[in-house]
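All protein chains of the complex are present and in place, except for one that has been dropped.
Chain lettering (A, B, C, D, E, F and G) follows the sequence in which the chains are written, and residue indices restart at 1 in each chain.
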Amino acid sequence: MDHRDILEKYKSGELELVDALSHFAKKGIEDMGFANIDTDRFHRTGLPEVIYSSGKTTEQVRLIAERMYLKGIDILATRATEEVFEAVKSVVPGAIYNALARTISYKRQERDDGKGYIAVVSAGTSDLPVAEEAVETARFLNNRVETVYDVGVAGIHRLFNKWEIIRNARVIIVVAGMEGALASVVGGLVDKPVIGVPTSIGYGANFQGLSALLSMLNSCASGVSVVNIDNGFGAACQASLINKL
Amino acid sequence: MDHRDILEKYKSGELELVDALSHFAKKGIEDMGFANIDTDRFHRTGLPEVIYSSGKTTEQVRLIAERMYLKGIDILATRATEEVFEAVKSVVPGAIYNALARTISYKRQERDDGKGYIAVVSAGTSDLPVAEEAVETARFLNNRVETVYDVGVAGIHRLFNKWEIIRNARVIIVVAGMEGALASVVGGLVDKPVIGVPTSIGYGANFQGLSALLSMLNSCASGVSVVNIDNGFGAACQASLINKL
Amino acid sequence: MDHRDILEKYKSGELELVDALSHFAKKGIEDMGFANIDTDRFHRTGLPEVIYSSGKTTEQVRLIAERMYLKGIDILATRATEEVFEAVKSVVPGAIYNALARTISYKRQERDDGKGYIAVVSAGTSDLPVAEEAVETARFLNNRVETVYDVGVAGIHRLFNKWEIIRNARVIIVVAGMEGALASVVGGLVDKPVIGVPTSIGYGANFQGLSALLSMLNSCASGVSVVNIDNGFGAACQASLINKL
Amino acid sequence: MDHRDILEKYKSGELELVDALSHFAKKGIEDMGFANIDTDRFHRTGLPEVIYSSGKTTEQVRLIAERMYLKGIDILATRATEEVFEAVKSVVPGAIYNALARTISYKRQERDDGKGYIAVVSAGTSDLPVAEEAVETARFLNNRVETVYDVGVAGIHRLFNKWEIIRNARVIIVVAGMEGALASVVGGLVDKPVIGVPTSIGYGANFQGLSALLSMLNSCASGVSVVNIDNGFGAACQASLINKL
Amino acid sequence: MDHRDILEKYKSGELELVDALSHFAKKGIEDMGFANIDTDRFHRTGLPEVIYSSGKTTEQVRLIAERMYLKGIDILATRATEEVFEAVKSVVPGAIYNALARTISYKRQERDDGKGYIAVVSAGTSDLPVAEEAVETARFLNNRVETVYDVGVAGIHRLFNKWEIIRNARVIIVVAGMEGALASVVGGLVDKPVIGVPTSIGYGANFQGLSALLSMLNSCASGVSVVNIDNGFGAACQASLINKL
Amino acid sequence: MDHRDILEKYKSGELELVDALSHFAKKGIEDMGFANIDTDRFHRTGLPEVIYSSGKTTEQVRLIAERMYLKGIDILATRATEEVFEAVKSVVPGAIYNALARTISYKRQERDDGKGYIAVVSAGTSDLPVAEEAVETARFLNNRVETVYDVGVAGIHRLFNKWEIIRNARVIIVVAGMEGALASVVGGLVDKPVIGVPTSIGYGANFQGLSALLSMLNSCASGVSVVNIDNGFGAACQASLINKL
Amino acid sequence: MDHRDILEKYKSGELELVDALSHFAKKGIEDMGFANIDTDRFHRTGLPEVIYSSGKTTEQVRLIAERMYLKGIDILATRATEEVFEAVKSVVPGAIYNALARTISYKRQERDDGKGYIAVVSAGTSDLPVAEEAVETARFLNNRVETVYDVGVAGIHRLFNKWEIIRNARVIIVVAGMEGALASVVGGLVDKPVIGVPTSIGYGANFQGLSALLSMLNSCASGVSVVNIDNGFGAACQASLINKL
Partner (left out) sequence: MDHRDILEKYKSGELELVDALSHFAKKGIEDMGFANIDTDRFHRTGLPEVIYSSGKTTEQVRLIAERMYLKGIDILATRATEEVFEAVKSVVPGAIYNALARTISYKRQERDDGKGYIAVVSAGTSDLPVAEEAVETARFLNNRVETVYDVGVAGIHRLFNKWEIIRNARVIIVVAGMEGALASVVGGLVDKPVIGVPTSIGYGANFQGLSALLSMLNSCASGVSVVNIDNGFGAACQASLINKL
């Protein structure tokens, strides 16, 4: 059945929409049995398919990375252990590991596609792994990034110290654990979109980041949106979309 | 102590930074005793001070609205009951009430300051109050808005029916209760920032919107960020900042 | 652009799949602005579009019911108050209200499309509203229904008293609040699929049905699946699909 | 059995400690059957017995207030409705009602027993009922109080505007809902004990104050302790103890 | 099929156990369609069937009470409103209402079947409705009851004041809201079983009794068991079983 | 006492129902002291007794497996580590281990007892362990199974790619973590029962699968029921019952 | 100050009650600096001081056990690892370890002080560690114990198989994980107090025993009380108090 036939049958009611659709869906999929690489994703959403390593076996990550490499697709793997990196490196020679961010990246070419830069601001040194995941992701997505680290509200003058970097950014990612107040404070001072990333840093009634998550969701500063706990990757994805508008 | 003295004392260490600051802070505040209107907020953050009516007495809202009106400041009050509207109307003649959105607004002049338009997409008819709060807020902030209502994933072809409106938006607000899957589906199909607004619509294990909130925070589509449950206002604020970049 | 052009452009890559789709999606939607009735749903999923009244205004429900009536579509509205019923009745003369179940129904014709019957079993008298919602829905979907009420495990001999009804059903819906143990007990005794409906009946550490929900999800009897708290409607939908297999 | 006998029997092992105790316990109790007024509490803990009206019938509150009045004990009733106040006023002529704070108070004499004053700082106008409960309680406990209202972090310059009041206090109560960031910001700037009172103000993922509660418990500023949600009364009690040290 | 045939078929494997059972189960049930009164319950468990009024319509409670009355069964209805009482009274002339406890009771004869008495101890005046439900239930079950009210740990000497009543009980019910510490304190001082009843009294992070529930479940005193929040009825049931051992 | 005597005594009231029952209960139990194998379960419920290995010692699993093997009963052990498998293999020579699914199985004979096949659809590669547990269980229960893996809604065209497999199944198991939207999307497109299995895949506000669980329970598609988080086994049990109807 | 003086001063008001008390409190304490052994506990509460090993260092447990041994006090340590046992054994030669229950016990003499026996009933083999903790504790407290294991409601005939043991007990401990329905089923069939022990056995929405805990707290059988999750020790303590009444 060629595309014309499908169409005719759909118009005459012989074929359901989804059945018709099922004939068009082959494009943009790299089928590996245990995984279907969405090779069309960048074209469609401006964000490429990325390997979320957690919950996958080392072998699975290696195979996906290899296939992408052979297809000429740039590679970003998040939540990757050192062991996973070694496996990937064996099939993707130029792969680079950021141990703090737990990311593996491989890019054929550096570019800056953004209209401005993304500022990644973090409250404490313990929040760095999440902040670095955001940085790695944003750079992989061809954005310029500036970082302002360890400027939590317990010593708010530290924030003002690097104010120019923050105020001149096109979009700001605020990474904070504990009570996550930094997102509100920054959000109350700038006229740029602020994306909050609550982290699981803290203990006790922090409940693995719930405290910072609720705090940011309830921010009294109105231009703040939030991504999942520890999700530096997701924040960078949205920041990248915004930076390229 | 004039400003020069303050400065000298600060430099010599006689005065703490915050104490010095306290002498400069009078600007941009309209002090009403029970309330301090932040008249500088728009200038600073691109978003004006808005009256969140819930938890305030009718009298308090009326007094704040009146003061803003007299100062020539445009007025938006959210979560306002009909009774509050009547009180405000008595002091702000041109105030308009949107009963579905529960907003009171008063603007001296309509404008379009955005680079594109904001699409507000909602999953079900029951989500309309939240969607309308987003619409009212976005328009108050001088944005053009298009709406696509009742296109939840249980009948996903309804979404495709108005696809052009969604794909051409500069930023998309997705309002959904129950399982909130619409945010992921839209996020997986567009290359624009998507802001999810979980609503408290549903029952049982919905837990007043927790279900949709967690769903959106865990979206497998990576360009999605989230605001608080039922917070159409906050989503519109961030969308407005993005639309004006 | 006619369908042929769309197709050509899609094939040549000028048009994205979803954009192409957007030209085909008009079928099966009754667009009312604030609502899009999915008139194709029954054909597609075996379950018709139903009006979930909660969160909708009386006026909205009335308008949707009227439109469905005029289009010759049978009507089921759940979570409907007496007031909503009065409004619907004014435009749908033959509409019937079940005050316990809070359902409005209107059917042109009674039928039995099932291969057997659905048994609705409830633990206590207080669970009847939910059980009756399941009964009304299952009958609306053209199933035969038998009921066994008030047979909770505190007096387990009551269950055995009506055992024949339960064992001869093709599929069994168990409605229970408090600790919801009835689902496990029934599930451990029959070779038919059991669908558990936890109810919000109880108090204290019942947490509006969470207790029964967790209980049923953790059932040690392995043939039990669960729907949302108080969701008699959803249980009947799945039971109907099973009964017609 | 007189006290000497009890003692002898306790020494000889004939009597258990608690049994011995039971002979000494009559002092400092005003037994009303349904209530035991702890007339010794002020002497023992520096804080008098206070009537928590919620959950008590109007009649019960009236009877307790009357008994205290007749015994010459000053009266503070919290969470009191207007109706309760009318009942109390009928038996305690000089009783005063603060409708915002929902407190009834009756004092024979004003005093200032503190070493300094207590600052009550609130984030938003909607937090006033809780802030006012703290103010009423602190004054009832013979403290001087200064208030700084509506200085939330979304417009942080408002905080600096009244900085002198805050920095000169002996102890500071910070009342805030939503994300409760104000407690951290104040705590990071002063060298006085800060007592945070999370409020239930907000909506959605605020979860009736849980958001602000967790935020304050996880404050990155280290001199902050916390009382229960909306517990202005408790905060004032501890502040009073501290102010009198 | 007579009982003998059933037996034969069961022995030969023609009949399943539960099917066989279903022929014997008619005894001890008063079938009312919407309710099955378990008339055998007292004989079987030492506790009669009791009407839990919440979630039942007034009409349903009236019909059940009437049937029990006509069958000569004593009646206890819990969580009953005044309206329900009026309906019951119209068919059960001697029925008595305890407005604080929200119980309706009707007994043909007073008796004391216990080996000792049950002490009901409550922490605050606001806990009285729950304490009184326990008292009414325990008396209905033919136990002698002594009460010790308003002796919470904030003024622990009040507890010692009535120590003799507590220490001489055969079993002790401790009713407490807020932090529920009274159960631990009593449990650490007596050699009798203590049954804790957490109440929903309190506010904020009390979470409708969760605080007291967790507190009692985690009691460091080891002879303490717990029933559901506000479940004075259940505590009295178990206390009655213990008192009659 | 033979069965006749028991019966006579039960009829005459000398014997309680449960006591009578206790004489009939020996059949269908393989008593091992620490375990009672329910050898009658398959006959009664259509589902055999299965060994849930978690929480049991390796020795216990080995002993149960050995006893089943010697009695000629087919064996399925879930949540089994490699170490447990080695122990089982030493007593059940033909036992097979699926390391991804963590299942041990031993069947004397392959069969297909279903009326159609079960489709197991999973959202991501990380969900495979749960999906494979479903597959192994369904096959053990003599069903034909087809799998569609890695078709999450972030790239919804992948779903349409294998649409025929899904639409032709008799019952569909949807396995998804993160926001679990796949269950709603599939449920909105098919007229077959869909059983959702939320997985614990994800991080942060996923809360070990709570996010996907709530999402599926609140599905706006009405023919969806749900089993416990990661419970591929339970989903397959119910799917098997349905597939054999 | 001798006891007489204290008394005089207390009577004259010179001394507070608690201060007076502090002079009498030395009795019944074995002070070890990091621990105060309550040597009077058995005399006071009928339950001796027991060593809860979790959270203590091996050295601390060893020192406490040694001191008790030297003082001639019988020893029970719960939640003890093998390593702790080795350390205790080095100072308490006759100490015995139950590896399943994780208890160390040392008794000088076996006795039966109960009026009947305690039945410990468990739902599954995986619940044995908790059941065995209850057994060890009950025996340590000089009770006779009978066990009925692996009789969960998925195969309810297994329960009836050992019915006589259950019905003849003076008090029954029911240990169950997953949905914990066994407590309700047993509670609905016996006229003895039932103490439920929820266990953390299960997975997913079991939430470490929360599911079984809520289930038991909400039991529709009214003579059931509950102890903490996995708290076999506490259940045995209360059962022992009841068994000795």
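To be clear about the criterion, a contact is a pair of C-beta atoms (placed from the backbone, for glycine too) under 8 Å apart; a residue touches a chain by one contact, two chains touch by 3 or more.
The shown structure was predicted, so the numbers you read here are calculated from the model rather than taken from an experiment.
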Omitted chain's touching partners, listed by label: A, B, D, E, G
Hidden partner chain, touching residue among E:A20, E:A65 or E:V153: E:V153
Per the touch definition above, residue among E:T57, E:S122 or E:N206 touching the missing chain: E:N206
Listed residues G:G13, G:G33 or G:G72, member touching the removed chain: G:G33
Residue among E:G28, E:P129 or E:G188 that touches the chain left out of view: E:G188
Interface residues of chain B (partner: the chain not displayed): 3-4, 7, 10-11, 16-18, 20-21, 24-25, 27, 44
Where the unshown chain meets chain G, residue by residue: 18-19, 21-22, 24-29, 31, 33-36, 38, 40-41, 49, 52, 54-56, 60, 64, 79, 198, 200, 208-210, 213, 228-231
Residue ranges of chain E at the interface with the undisplayed chain: 123-124, 152-156, 178-181, 184-185, 187-189, 202, 204-207, 210-222
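The criterion applied here is as follows: only the chains that are shown with their structure count from here on.
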Copies chain A and chain F touch via same or different residues, half shared test: different
Distance between chain centroids, defined by C-alpha means - chain D, chain E (Å): 35
Contacts with 2+ other chains: residues of chain G: 17, 44, 124, 154-155, 157, 187-189, 202, 204-206, 213, 217-219, 221-222
Chain contact topology (line, ring, star, complete or other): other
Inter-chain touch pairs (all): A-B, A-C, A-D, A-F, B-C, B-D, B-F, C-E, C-F, C-G, D-E, D-G, E-F, E-G, F-G
